[in-house]
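Once you've had a glance at the structure underneath, I'll fire off some questions.
All protein chains but one are shown at their positions in the complex.
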Amino acid sequence: MKKWDAIVIGAGHNGLVNACYLQRAGLDVLVVEKNDWIGGAAVSRSLTPGFLYSNCSYVCSLFRPEIMRDLELPRFGLQVISYEGGAVFTRDGDYLANYRDHHAHRREFARFSARDAEAYDRYARDVTRQCRFIQPLLMRTAPDPTSFRPRDISELLYLGKKFAGLGAAEMADTLRFWTMSISDFLDEYFETDVIKANFALSGIIGTALGPMSPGTAYVLLHHYMGEVDGSVGAWGYARGGMGAVTKALADSFRASGGTIRTGAEVEQVLVRSGKARGLVLADGEEIYGNLVISNADVKRTFLKLVEEKELPEIFLRRVKNFKMRGSSGKVNIALDSLPEFPALPKDSPCYRGDMHFTDSVERMERGYDDWKAGRWSADPFLDMVIPTTLDPTMAPPGKHFMSCFVQYCPPKVEGRDWTDADRDAFGETVISQIADYSPGFRDRIVHMEVRTPRELEAEVGLTEGNIFQGELTFDQLLFNRPVPGYAQYRSPVDGLYMCGSSTHPGGGVMGAPGRNAAAEILRDLSRGTKHMSPAHDVI
Amino acid sequence: MPKLSSARLTAQSHFRTLRLGTPFQPRIDALMKTNDWYDWGGYRAPASLWDEELEYFAIRSQAALFDISPMVKYRIEGPDGEDFLNRVTLRDVAKLKSGRVHYTAWCDDEGYVLDDGTLFRLAPDRFRLCCQERHLPWLLDSAIGFDVSVLEETEAVAGLALQGPTSVAVLREAGFAGVERLKVFDLAEFPHEGGRVTISRTGFTGDLGYELFAPAELALSLWDRLWKAGELRGIRAIGYTALNRARLEAGLIVANADFVTAEHAIRPDRVRMPDEIGLGFMVDLEKGHFNGRRAIAQARAKGSMRHVLVGLEIEGNIPAEHAIVYHKQKKEVGLVSAAIWSPMAKRNIALASLSRPYGDTITDDLWVEIYAMRELRYERLMKRARIVPRPFIKLDRRTASPPADF
Partner (left out) sequence: MTSFDAIVIGGGHNGLVAAATLGKSGRKVLVLEAAGEVGGAARTEEFAPGFRVSSAHLLNRLHPEVMKTLELERHGLSFGPIAPSVALSRDGNPLTLHGAYGETLTGTSASEQAAWQEFRAQLLRYAGILKPLLARRPPDLGNMSLMESSAFAMTGLSLRRLGKEDMRDFLRMLLMNVSDVADEHLADDRLKGLLAFDATLGSHLGPRSPTSLLGLYYRLAGEISGQPGAQALPAGGMGAVIAAILSAAKSAGVGVRTDAPAMKILIERGRAAGVVLDSGEEIRAKTVISAINPRSTFIDLVGTRELDTGFVRRIKNIRMKGNVAKLHLALDRPPEFSGVDATGHRGRLVIAPSSDHVERAFNPAKYGEFSPEPVMEITLPSLADTSLAPDGACVLSAVVQYAPYALKEGWETGKPKFLKAIMAQLELYAPGIGKLVRHAELLTPADIETRYRMPGGHWHHGELQADQMMMSRPAFGASGYDTPIDGLYLCGAGSHPGGGISGVPGLNAARRIIEMRG
């Protein structure tokens, strides 16, 4: 019976990144995937003829360039096309655009407020400073502050030194920034509702928090860390849909000799004498390996795939306490023509970027209040993109694919499970919001897929439909992610590792958890990591 | 959100023109032969128009017209105008009489320079502040507790620099009667086309010269008036490359070229106090409180300022732009921020920022390492550098009163 060097559970982007690095280190790696397709939440699916849907994740913003280079993703077909703009529609028939050009950005703000127009530079500087402070942490294993091991202590000193290097005023700002709400933070720079809403959205996307919740200023960074110094937070489409990311990873993996099995759902991780030995699939087949690495979220991994008796009680308690309430849904729409938004000039670059309808922080926060009460937002926040304006490969000529990320959408509806009728009503809430700004919108719809946390959990395997595999609050970041004491990709079971977004640094199509986990595994195997680029310099 | 107005809707179309023209653009476009543009604060500005060498000589021997409309301008008005500006800027505004201009700078709480610029006292309670960067939130927040209004008027006000030995003659010829009575840093208003133009004897060249400000709608007729009057006095339009040489000869610094302004510095060690960029003379500790006063006084008392900006004369004739400065050819002690071969002084000159004590108490045995790219190879030169006083050239005609008629 074949014994693999390593078996990775789940062919999501982090699983594949991890598998690629291990395979390239000379291990014989198998990836098992429950679905008949690969990609996890980074997929392009053909659900209606002629259209490709990025039906889960939809934007390529955070994927680490170091990983792209190491795994030769451009060679395997990955191409990222930047947004050309973005807009928030206002209820008075206007819009606020985000332009890439610095001066256009200022002049656009000046339409609403002369003061805010000139406040942007200081805002961008302060956010950039914060990004520069924490960006290097993404590609490092979080040190354990309760440990006396030299490695943890030296990492802590590194952080301390970075902090001490900030200067007193900036230290004070940093301390405040980490615990502020994005709403309070923006109030210190801007006066105009729509301008604040425009920035606040980055503080809430993917979280179970409202813009007035402390801690959301940090979340902003999480979405801005795509690049520093250059254009802060450059976002873009993957040509061919988000599946192109995982397809390139899979091709890279196979090209280096790796094996992927689809349609192979894992029933259990085999553990003997406290050590992982392999897997049992749903059909009873056993697969053996020296290492098992789970790309599934921490709850799914340890509450479903590993027997309780194999785990210490305190670890189980902490896993159970890990918060991963889903907060978002997704509506994917095939359109027979480009929708019109009368407020937006036809030649605006904003069509080729992200569009939003929530023009005040208060509306966003009220949407969150609905979610807290177990309802989807009656006036939801939408992050709407039409990738086919820049990528003709995703729809037949002249037709378009529209992706709407929707927040907030609860894992359960007022405490009970979602029904199909709920799902359809949720979809209708979204469509009617768009139709308010786009006459004739409904008539253009050819096909539509509505995804609530229920669908995300059932198909992608994300517990409670949480797209980040765990909420991004302080208690679940860095050395606390996913649980204290096990924040370095290892688990209480010898040979069983985690590499998904439940681990540091968290969610988004970033690849860092998969890479960092590979580095820890190779360290345990005393193997070299020369094939892994160090994190990009921040100077 | 402000109420939806037709102005807000009309302004939507700005995205179609990423680099705006200034109010003088039709005239500059007509003269533009090199198509050598650069971005000045979102405006399309000429780096050169026809010949950057000759444009420079127009400054020194004729009359050069340079469009300064993209300068950021704020109108500051109100009974507390003087107190407000005294709190914001370094110099004593009480000493700035109506009808006068001074060069000043302003700092944040930590005493780091936010920008430098010129302050025009148009009337006892009316000022114009001209600068490189944008500061509206800072100025508005500084106005809390003062009876003063601050208005951004960059687009509304057109500006022209007329510099060079024949500039006064051009103005007189153009009919600005009495302009020759303006002493250096004086300003006065003159009638033009039913409106008014403000003319000050100021400039950025170290030469005899004037700056003219007028409402944007009067810009073209003002240009034409000067152009016509200057025909026989050698008037030429120039771009920034020529001006940059002249300003360097005059030893003048440029924000975000020779120092990083405090609101833009991302790295905490890049900011500078006035004393560190040669602006210490502006700091008036006697006038009462102003932004950064405590920090500057404390840094002076502790001797904790770490940098100094100096003028260098470098042996040879190869410009040392962005060269590293060494002590005893070994220890790295600073960086050249701007350098040229000065056609006027016939010296190889530079501005450099050095780490104290170099440039402060240790001033000898300084060297610059020049990497001169020549046909795809760096010619590496280690040249001796000497700290020299600025300006690098001193022209009596700049300050002569009345100005000589050339």
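In order of appearance the chains are A and B, and numbering begins at 1 in each one.
Methods note: contacts are C-beta pairs under 8 Å (C-beta built on N, C-alpha and C of every residue); 3 or more make two chains touch, one makes a residue touch a chain.
None of the values given here were measured: they were computed from a predicted structure.
Peer 1: Which displayed chains does the hidden chain touch?
Peer 2: In the entire complex, chains touched by the missing one are A, B.
Peer 1: Hey, which of A:28, A:84 or A:184 is the one touching the hidden chain?
Peer 2: A:184
Peer 1: One chain is left out of this view; which of B:29, B:53 or B:109 touches it in the full complex?
Peer 2: B:109
Peer 1: Kindly state which of the options A:72, A:369 or A:449 is in contact with the chain not pictured.
Peer 2: Final answer for the missing-chain contact: A:369.
Peer 1: Considering the complete complex, identify which of A:117, A:194, A:209 or A:238 is in touch with the unshown chain.
Peer 2: A:209
Peer 1: Which of these touches the unseen chain: A:47, A:175 or A:458?
Peer 2: Here the residue in touch with the unshown chain is A:175.
Peer 1: Looking at the whole complex, which of B:251, B:292, B:334 or B:359 touches the chain that is not displayed?
Peer 2: For the chain that is not drawn, the touching residue is B:292.
Peer 1: By the contact criterion defined above, which parts of chain B meet the unshown chain? Give residue numbers in ascending order.
Peer 2: 83, 87-88, 108-110, 138, 141-142, 144-146, 288-289, 291-294
Peer 1: Could you list which residues of chain A touch the chain missing from the display?
Peer 2: Interface residues of chain A facing the absent chain: 145-146, 160, 163-164, 167-169, 171-173, 175-177, 179-180, 184, 187-188, 209, 212-215, 314, 318, 321, 323, 362, 365-366, 369, 372-373, 473-475, 479-480, 484-485.
We adopt the following convention: only the chains that are shown with their structure count from here on.
Peer 1: Distance from the CA centroid of chain A to that of chain B, rounded to the nearest Å?
Peer 2: Once rounded, the distance between the two centres reads 47 Å.
Peer 1: Any idea which chain A residues touch chain B in the complex?
Peer 2: Touching chain B: residues 85, 90, 92-94, 97, 99, 101-104, 106-108, 110-115, 117-119, 121-122, 125, 128-129, 132, 165-167, 169-170, 189, 192-194, 229, 345, 347-349, 359-360 of chain A.
Peer 1: Give the list of chain B residues in touch with chain A in this complex.
Peer 2: My answer: residues 1-4, 8-9, 11-16, 18-19, 39, 41-42, 109-110, 133-137, 140, 152, 263-266, 268.
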